[in-house]
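Here the complex is missing a single protein chain, while all its other protein chains stay put.
Up next, subunit A:
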Amino acid sequence: MMKAWHFLKHLNCTPAAASLSLHLLRSSSFSLSRYSPSLFFLSVHTTASDHWPARGQVKNGHANFSTASSSLAVHSMASPVPVPANYVSVLVRCHKDNSDMLAEALLSFGASSVTMNEDDVCSDTDEICVSSIFLEGEDINMSISHAADSIGLKEIPRYEVKIIEEDDWMKGAQESFHPVEVTEGLWVVPKWITPPDIQAMNIILNPGLAFGTGDHPTTKLCLLLLHDCIKGGEHILDYGTGTGILAIAALKFGAAFAVGVDIDSQAIASASENATLNNIGPDKLQLHLIASQTSSSCRDDWPSRVVEGENAFEIDRVTHKDKYDVVIANILLNPLLNLADQIIFSAKPGAIIGLSGILSEQVQNILQKYSLFLEGIDVSKMDDWACVSGRKRKNIDIC
């Protein structure tokens, strides 16, 4: 299992992988956007290699995709950017008393995941199926044999190999997206469902494999913040835009212009389609794929997996915009701490800054870092999650 991760990270750093994802990014955008796609993608600095899920062989800049051609067409539900993946599902039969141990053993000997169904189809005997996933490159027979050995089974259990269609699980994952009424008169609706309230403000989304469907507490907290603070005419920066939901919502609330940035090409592709679905053109919304940053603490013996961010003021250079009236960042604790300088720098004095993607227990860490820069700080919470907001102090000089 560990070997697989090493391999993946190493693969992701090759220049071939970088140029490949760039190619896919451009070609997928052609079919999705009715505006010139080049306006949406002003720059692709480097691919965030640890977020590009490329796997499989990359030869001469072309990867082996089983669904490459079909995924470039617009599907109603499929992800806009193909996720190449070579893995198999293996159903291992064993006596139900052994299933837990066998499952753990399989995980130790090469399986990436194991699943045990509660109601088992093959349980007319005392046997159950442990369903496991192996990534490409694993010797399945050897793994199962070692696993069985390690728990004292006398013979290798019977097993069956199945190829999983990528679309199956992707569709399954997206089926959990339902229309959400975030607040009165504001809905987020999947593209394939008719809005329950046609009169309301409806944000139409095809999320693909990006984050932000209006369902998650952090998305709701940020949407409510934007809903309250946008008066009209503002310039918005959406850091970690995902599906673009926050930038799109801000524009619908009356903002004049929004920029969405993300380190994940899936996100940029999804946001691009969603802008179109909501009749938002590149004059209103620009999207940028930016390099991810590493903090020095994650450099150890693991293969170097990301390209270092170029400098702290990349956003400014990338977007050619001065400063923003509202900066919203729904990401994670560590990126929020590492990017504090950039986030603060990109805001005008007195601008509203909203930070989320953090658990309630992480609020103190955020306050420690950001209270130097923010005044009038407010913390809103929903379930275990929190959003910290405030205005950039006017008398800060950041060098």
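Just so we're on the same page, contacts are C-beta pairs under 8 Å (C-beta built on N, C-alpha and C of every residue); 3 or more make two chains touch, one makes a residue touch a chain; residues count from 1.
One rule holds for everything that comes next: contacts and distances are computed from a predicted model.
Undergrad: Tell me the UniProt name of the left-out chain, picking from "Large ribosomal subunit protein uL11m", "AP complex subunit beta", "Metaxin" or "DNA-directed RNA polymerase III subunit RPC3".
TA: Hidden chain, UniProt protein name: "Large ribosomal subunit protein uL11m".
Undergrad: One chain isn't shown here. Among A:90, A:103 or A:287, which residue touches it?
TA: Candidates A:90, A:103 or A:287; residue touching the omitted chain: A:103.
Undergrad: Hey, which of A:140, A:224, A:332 or A:382 is the one touching the hidden chain?
TA: A:332
Undergrad: Using the definition of touch stated at the top, determine which of A:142, A:164, A:193 or A:372 touches the missing chain.
TA: Within the whole complex, the residue contacting the unshown chain is A:164.
Undergrad: Even though one chain is hidden, which residues of subunit A still touch it in the full complex?
TA: 1-2, 5, 50-51, 53, 55, 83, 85, 87, 89, 103-104, 107, 112-119, 133, 135, 164, 168-173, 175-177, 207, 209-213, 215-216, 218, 266, 297-298, 300-302, 305, 332-334, 357-359, 362, 385
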